[in-house]
Each structure stands twice: as C-alpha cells, then as structure tokens.
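Excluded from the complex is one protein chain; the other protein chains are retained at their positions.
A, B, C, D and E label the chains in the order they appear, each numbered from 1.
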Amino acid sequence: MDSVFLTNLTTPPLLFFILGALAALFRSDLDIPEQIAKFLSLYLLFAIGFKGGVALSTSAFDLSVVAVLLVAIVLAALVPFGVYFLLKRRFSVADAAATAATYGSISAVTFVTCTSYLDAQDIPWSGYLVAAMALMESPAIIVGLMLYRMHAETTTVDSSGAIGVRMMPMDVVKESFLNGSVFLILGSLVIGWITGPEGKTQIAPFIDELFIGILCLFLLDMGIVAMRRMKDMQGQGTSLAPRSMVLWGLVIPLGNALLAIASAWLLNLGEGDALLLIVLCASASYIAVPAAMRLALPQANPSTYLAMSLAITFPFNLIIGIPLYHMGVRMFLI
Amino acid sequence: MDSVFLTNLTTPPLLFFILGALAALFRSDLDIPEQIAKFLSLYLLFAIGFKGGVALSTSAFDLSVVAVLLVAIVLAALVPFGVYFLLKRRFSVADAAATAATYGSISAVTFVTCTSYLDAQDIPWSGYLVAAMALMESPAIIVGLMLYRMHAETTTVDSSGAIGVRMMPMDVVKESFLNGSVFLILGSLVIGWITGPEGKTQIAPFIDELFIGILCLFLLDMGIVAMRRMKDMQGQGTSLAPRSMVLWGLVIPLGNALLAIASAWLLNLGEGDALLLIVLCASASYIAVPAAMRLALPQANPSTYLAMSLAITFPFNLIIGIPLYHMGVRMFLI
Amino acid sequence: MDSVFLTNLTTPPLLFFILGALAALFRSDLDIPEQIAKFLSLYLLFAIGFKGGVALSTSAFDLSVVAVLLVAIVLAALVPFGVYFLLKRRFSVADAAATAATYGSISAVTFVTCTSYLDAQDIPWSGYLVAAMALMESPAIIVGLMLYRMHAETTTVDSSGAIGVRMMPMDVVKESFLNGSVFLILGSLVIGWITGPEGKTQIAPFIDELFIGILCLFLLDMGIVAMRRMKDMQGQGTSLAPRSMVLWGLVIPLGNALLAIASAWLLNLGEGDALLLIVLCASASYIAVPAAMRLALPQANPSTYLAMSLAITFPFNLIIGIPLYHMGVRMFLI
Amino acid sequence: MKPCKRIEIVIEQALATRTADLLTELGAPGFTLIDRASGRGDRGYRRADELTGTSTNCIFLIACDDEETLTKIVEGVRPMLSISGGICLVSDAQWVRH
Amino acid sequence: MKPCKRIEIVIEQALATRTADLLTELGAPGFTLIDRASGRGDRGYRRADELTGTSTNCIFLIACDDEETLTKIVEGVRPMLSISGGICLVSDAQWVRH
Partner (left out) sequence: MKPCKRIEIVIEQALATRTADLLTELGAPGFTLIDRASGRGDRGYRRADELTGTSTNCIFLIACDDEETLTKIVEGVRPMLSISGGICLVSDAQWVRH
C-alpha cells in the first residue's frame, strides 16, 4: 500500500528535492545560480512541449482529445470560483482572488515530475495532456481578476489599483498568453507537432537523455527555494497565520484533485492521463500567475499566495500528492 | 523547387528561431538569460571547432586544402573592399569601413546551422571548412581599419579617434586573433586535431548528441534578439533610413554569395563544402567584429552595422539564404 | 617512460585546461560566465557524488572500506600539522594555519580529472573513494583553526579576530559540513547509494555521457582563472615572494603524495584506488577551505594560500602530478 | 559639469518593465537599470532566488537636471513603491557633460 | 521627502551574508545588495571570476534616517573592512516616503 509512496520517494528527482530542502533547512550555502535555475526551467518547458507536440503529431486528433482539452480549460476556469468562495471570509478580496488564480492555474514542474513518475513505472500517457497543461496556465488569471473586480469595493479598486487600473481585461488575456513559460510550452508544442517524429530523432538525445538529470538539478533548486519560503513564513508579516496557510495549502489541492477525478471518470481517461489531469488541477502556479498578479493585482500580497503555492502545495504534491492521486485513480477509475 | 525552402523552414532549429522572433514581435517576456546565451554560444564554437579538428586529423592535409584555406582568407580580405566602395557614398567613412569589416568576416552560427542543414540531408562536408571559418573571422577587421585610415580626413582621425587612436595596427591584428570566439574555435580545432578520433569518442556524446538541441535554444535566443533589433531600427536614431539598411543587408550577402560560388567553382569544391564556403562569404559577423570595432573604430555607429548584420542579414541567411545558395550550388556546380 | 605524461597531456580535458591558460596568458577575452562556471562545478560534484554512491551500493561495505575512510580522515587531519610546521617560520601564524588547512583538504576537480584519467586507461577504481573525498574536505579546516588558536598570541586573536572571534569551533565544524560543495557531494553520494543501479539507469546519460565534455569546459575556465592568478602573483602585495610560493606549492603536494603512497601501501590498495588517494592528499582546496577561512580566519591573506593552491598546485597536479604519482604507484605498489 | 538630481529607485523586479515605461512616459532623460538585487526591508527578505521576480529587487538610476521632471518622477513612482515596497532616494550631483 | 544618509559599502562577496546579518543586528532599517561586482583597490584586482567569493565584491546600499544607527553601522563594518578590504561611503540624500 504505502509502497507507492516509498517508490516515489526513492526516485532521484524526489531525493534531490529533499536534498535541496535539507540544504536550506540547515542553512547550507548550496545554491543554484539564478540564471541557471531559469535555464533549467526553460529546458524542461522546451522538452516537455516538444515531446508533447511530437506525440500529438502521431496520435489521432479526434473528438475525445478535444473533449479533454475543453474540460481542462473549464476546470482551470471553475477552480478559481471554488477557491475564492472558500477563502473570501478569511482573506482580503485581493488575496482571495490572487490565490484563486494561483490554484486554478498549474505547475509545469509538478506535471513534468509526474510524467517522469509515470515513465519510471512504464505507464503510458498521451501527448495532448501537454497541450492541456499549456491551455490551463492562463484562464485562471482572467477569472481571478474578474472575481476581484466583482467583489472589491469601487473605492478600493480606484485608490489601491493605481498601477493595476491601467490594465484592461484584454491586456491581461494577452499578457497571460505572452508569459514566457506559456509561450515557450505552446511554441515547442507546435514545433514538435510540425516536425513530428522526424524532428524528434534530431534532438532526441538532448530531450530524452538529459530530461531526468536536469529535472533532478531543478528540483534541487526548488527544494532550496521552497524550504526558504517555508522558513520565512514564520517570520514575515503575512496577513494570515502560517497555520491556516498550511491548512489551505493542503485542503485546496485535495479538493481540486477530487474534482479532477470526477472529470477523468466522465472522460473515461486511462491511468496515466487521468493522473496527469488530476495533477494539473491539484497543482498551483508559482511562476506565470504570481508574475501576472504583481502587474494586474499588486495589492494582493505575494507572501500569501506565492508562499502557499510554493512552500506548501508544491512539496505536498511532489512527495505525497502524486502517489496519493495515483492510488485514487487505481481505486476509482480502473 | 520551393521544397528546399520548406524543408529548411521545418527543421527544429529554424522553427525555434522563428518562435523567438515571434516572442519578441508580440512582446512576450520570454528571455534566455544572458550568461546562458553566452554559454550556448561557447558550446557551439567548442563543438564545431572540435568536430572540425577531428575531421582534419583523419583527412589528408594536401594542397587542395591549403588552396581552400588561402582562398577563404583572400575572400575575407577582398569582400570589405567591395562593400566599402558600394557604401562609401551613402555611409560616413567610419560606418562604411565598419560595415565592410562586418561583412568580410563571418557568422559562426550561420555556419553551424548550415552544417546541421547538410547533416540533416546527409550531404558530406569537410572538417577543414571549420578552419576556413576560423581564419576568416579576423582579416576583415584589419582591412576595414585600413580602409578607414586611408579614407578618413586626418583631422577626423585625430579628434574623434581619441580612443581608437591609441590602437596601433599590430594591436588590432593581435586583438582580433585573441577575441574569445576566434580563440575558442581555433583552440578547439587544434585540440580536436591533436586528440583525433580517440579524443572524439570520449566527448562524442557531449558534442554530437546535444548539438542540435543547443542550436535550437541558441537560435531561439537569436530570434528574440534579432527581432528586437529589427523593431528598434524604426525608432532609433541611425544615420541611415531603415529601408536602405534592409536593402543593403540583402544585397551584400547575395553579392558575396556570387563571389563565393565563383570561387567554389574554381576550387572544384563538393556540394557541402561549396555551400559552406558560400555561407561563410555571405554571412556577416555580429560578435567578433562589432566588439573589435567598438574599440578600434568607436566613431562608427553600431546601430548601423550591427543592426544590418543581426537584424537583416542573419535571419535572411538562415531562412532564405541557405536553401537559395544550395539551389545555386546545384545549378552551377554539380 | 615519459609516455605517461604525454598520454595525460593529450587528453581533451588537459588540453582545454592549457587552452584556458594560454587564453589568459595572451590576454584573450575568452571567458566562461561566472554562473556557468558555478553550474559546471555543481554538475561535476553532483555526477561524481552520484556515481560514487551507486558504486558503493553495489560493492560490499566491509572493514577494508571503513579502514580506507578512516585513514583518509586521519590523513586530512594530519597533513595540516606537517604543513603548518614547515611554513611557520616563513609565514605569519594566520597564513601558515590557513595554508595548512588548504593543503589538508582536497580539490574535487583534481580528483574528478584523475577518475577520467583512470577511465581513459580502463583502470578500475572504487566508488567509496568518492566518500573518502567528501570526508576529507572539512577536517583540515578545523585543524587549521586549532593550530591558529594554539599559536597566535592572545592579543592578536582578540583584536584582529573582530570578525572571526564570534565563530565558535562547533560553528566551524558545522559550517564546513554545510559548505555547498561538501553538502552536494555527500548528498548525491547518499542519493546514489539509495537509488542504486536502478536510479543510475534513469540519469545515466546525463551523468556518464556529458561528464568529460563538461569537465573540458570547466577546466578551460580553471585554466583561465589559474593563469590570471599566476600573473597577479607578480604584481600583487603578497606577504611572500612569488618564488617561495612556487616552491612550497610544489614541495607540499609532493610530500603529501609520499605520505599517501605509504598509506596506500599499508592499506594494500589497488592501482586506481591508490592513485586517487594520493591525488586527494596531494591536492589542495580552492573552494571550500578558502571560503571558510575568509569567515573564520579573515586575517590570513588569501593571495597567499588561495594563489598557491589555485595557481601552482592545481596545475602541477593536473599536468605533472597525476602521471607522476601514477608512476610512483606502479613502482612501489604493484 | 552642471548640477542635477540623482534619483535611485529600488523596486520589485516584477515591476521593472512597467517602471521603465513609466519613466519614459514621465519624461526622464534616461535611466540605467541594474537587475536582480536582493535586499531586506519592512516586507522581510527578498532573496532574488525565484523566477517570478516578486522576491527580487531591481535598481533604477536616473540623472535628472529638471526640477519639474524630478517631481513628476517622484510622484509617479510613489504609488508603485507603496504597493510593491522599495525605496526612492534623491540626492545632489554634478553631471559631466560630454 | 525626508533627509537621510545613504550608506554604500563595497566588501568581499565571501562576507556578504555576515555583513547582512550584522546590518540587521545593528538596526539598519533595510538594505539592498548587489552581488558579484569586480574592482581594484589596494589589494590589487578582484576579478569576480572564481567561486569562493574572496576575489569578488558585493555592494550594500543602506538608506538610514537615524544618526545613531548610522554611527553604529559605520563602526560595525569598519573592522570588517579593514580585514577584507573595500570601501564605505556616506552621503546625504532625500528619502521619498510612500
């Protein structure tokens, strides 16, 4: 039973994540230079996008694929509503809206780690889920901002929105699709789809053979960063008690996972695809959405929504979530 | 007929170049960190130099090779004269001289992309062309400065040369061979030549298997940078109208390509080698020469010569030039 | 006889080291960006640690292994005493203590280069030597500081120790184990040991196939850095004449190598393992120890101990030391 | 040399592009931008270690020889600073004309 | 705007964390840190090219509106500077309040 957890925990990527967390916990000066971390992240997006595109080019693009993509978008747009109404009593309107956007969107690295989890167990998964991931990045941003505009008192919007106010809804949509990570995944996806397996053979070694190694190094860095945030949560002036941030950072992904299990059941997805859809729903953005929120909703406090996403939900999903959701898939879907 | 162009356009490196250009066009914040871009470029020089050296070590180093190398150097020294006299009416003396130097020298990335184009079509090419490339980097710098000294009024040289004046011709020769990229290509070439195939087997995976992948990422960055320059060309205070920069940025490489076709015919080069020689002649430097010009001829305006090389000639060669020259080779040389 | 030296000199890693040194000697602007250099170094530690751990997991962990590890630690703790008493007449107490710590500790890159030297000659070596390396990084720091405290006049300690004084011995022990490189090697070792050959197959290409290539690029950078230091040694205000720094920078590693040969003989080590143990003893730290010394013993002058380690001993070991010690092993041990 | 004001703004990296656009709009004669600084202030540490730029600072340096533009800049960045955190310092300097 | 002192410290990168801790301890209201600068001084070149940070500089910028804290900071970093090398400059500035 718990062997799933142990198997997951003893894969190199997870172990390096934990190593990073230990380094930060004990205040080691181990550190991945910032441009390197960015490069590793670009590589992962590039590789997963390209892989997904190549897979797409060889599989039939039929109605069931379209259905999955639509459901993915709908999920990404619905989740923020749920999160917002869960949180609106405890958070300020801006914080609730930004957190809602964060959890509606996805974490590409959690997704990537889950694909490596599936590959290690030889469970197949479909390339179009990469497309689903790319499409799920942005809608939540728009919904989150809508929620804010609907619920904030007009005066608040005016005065504190001094910066954000200039940004019209259409701008937000545009900016969220032009976010570097979204653009790179979508672009690589399209390129992989154009070049197909032929293009793949050309860059196959670069994409396949380095993948896990680079994932290990990136998770090492993420472990450091996540643990630093977790330690900062105690000291820093967040609007919320750390305890309730931890609570919500665990409850929300679990709730979203349930929603995704139901959707996967409706869509009749296979084991691998179901798990990936769940992981997308249960994961929270810590790059695209926070970056967009700082521009469009600067009055929301990043030490609330970014910390929850990065320091609580991300490690939870990596260490416990993925195998847990996998058990769920096995129980309910197959 | 146009299938050559399409084949070229649908290779992963070209598609990533275009993706980068689109990112910059639509103002996406997609960005390759600057130290990473430098590293990718170092890798490409290292790999192509080493490959070329190994190839050299296994092939006979006979008179025909010497002939090609000599012709390459002569071409690199002659082209600036042509370019200078074409441009001297429209450009200031300094700008004309710097542009002449830029187009006499070569673009290593265009060369590298062309080798990957040949490899993809299984057309053989010889390692000594890497040596030709390395030898063609610097002569144009010296010729360009000579042209400036001959044509500038003495007073101009004195007053505006406040910085450049200290640099004696010998210094320029020395500095141009000590330029980082030139040094690394030549050095890797010699090392590849010393270690031969035995050394190759040791670093083969690093050099062969990553090559196209890294080229893709580097061209992604180059697409971003080139497009930004192209957009800047409209706004910025260049001495020249953007339209004539575009014109010359297309005419010069085509003229140089013709010159190279003639030389390749004289030298009786094979298909791959001929194409590479043409690409060397038709390409323009955007690293070594501009860096040298800023030191030795600072009164020349980089937003003229660098923009022409980077924003016009480089994309043109990648997208249209290489297959076009290839068609030329097929028509005239075989 | 001297073919060992030639064989060593004509491997790609060594040749790139020399290329880097030549670049710096002739003032080329060839330069590896600093974050890239750090990344290459992290990669090497990660890869060697992981490899060592996997090797450990498949070999019997018996008494002879424990003996080697113990001897390694004892050597790392003894060497500083020897070095200190050799140098105490010519160096200030602080400088002698810091240099002692530097030479007691190890250079991971020298070790890594030696493993690639062995691999190229198909000489087997054992994974637990990576553990030995990791364990030898820190003890010398503690011994060096002890030596300083024992020999410095109390007033000196008080006044000049304004910074260092706050650091208690236990802090030093802790900090030296938490040094980024030590932490990463030890961590990767443990991870490799946990995941075993199964984990290895997952990241094998990343670790095995890139290894020599990355080592080449890193040594290129080290060549540049070491040569710059060597050139600085003439100009800069070191407390010591450059000539005696060169002398000690050669004598100390040779002395330590002899000590290690004796130990290897006692331990009855095989050819590869003996050579690695010798290289560990003969090499000097240029990352972990200097970083620790700047915090714990800031009154020691880094342009003495760091320059000796980086500009004299490191190149000596790479170019002459490794094959020389190898000859020693062949003469005395097999 | 002519007297001028030296304005120095430390602000969240995520707002760098927006601040640059704002400076141009407000008529700053130019600016120099240093990316990716870390720091500590009322909102705790900014470690410059993550990828969104919300916990990273950047530094703008503006030489400004015109009182009016100075006021505009100061008033323009003030609301950004109160939302994002950061500091703005103004001091006297001499601008070497070339 | 209110008058303040602008403190600028160039110090060895290897001492960055310790300096930051010291500043916090001495009551600095905040600081901004630029890592990895090169430089030249009495101890020769610091090329910012090696991995220990002993031959690399970092730059601290501190805005301080309190005379007493200023003195504490200056006195606190002085011994560090005399061991590591570097400079500390203090100048007048106006702090734009937000």
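Assume a residue touches a chain if its C-beta (ideal position, glycine included) is under 8 Å from a C-beta of that chain, and two chains touch if they have at least 3 such contacts.
What you see is a predicted model; the values in this text were computed from it and never measured.
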{"item": "Contact set of the excluded chain (shown chains only)", "value": "B, D, E"}
{"item": "Of B:L19, B:I185, B:I287 or B:L324, the residue in touch with the unshown chain", "value": "B:I287"}
{"item": "Interface residues of subunit E (partner: the chain not displayed)", "value": "8, 10, 34, 37-42, 57, 59, 74, 77-79, 81-82, 87-92"}
{"item": "Absent chain, residues of subunit B that touch it", "value": "31, 34, 37-38, 41, 160, 162-163, 224-225, 228, 232, 235-237, 286-287, 290-291, 294-295, 298-299, 302-303, 306, 310"}
{"item": "Touch residues of subunit D, complete complex, unshown partner", "value": "1, 4, 6, 20, 23-24, 29-35, 61, 63, 91-96, 98"}
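Basically, only the chains that are shown with their structure count from here on.
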{"item": "Both-way neighbours, i.e. chains that touch subunit D and touch subunit C", "value": "A, E"}
{"item": "Reaching subunit D from subunit B through chains that touch each other, fewest steps", "value": "2"}
{"item": "CA centroid of subunit C to CA centroid of subunit E, Å", "value": "32"}
{"item": "Sequence positions of subunit E contacting 2 or more other chains", "value": "none"}
{"item": "Touching two or more other chains - residue numbers and ranges from subunit B", "value": "29, 34-36, 205, 209-210"}
{"item": "Chain contact topology (line, ring, star, complete or other)", "value": "other"}
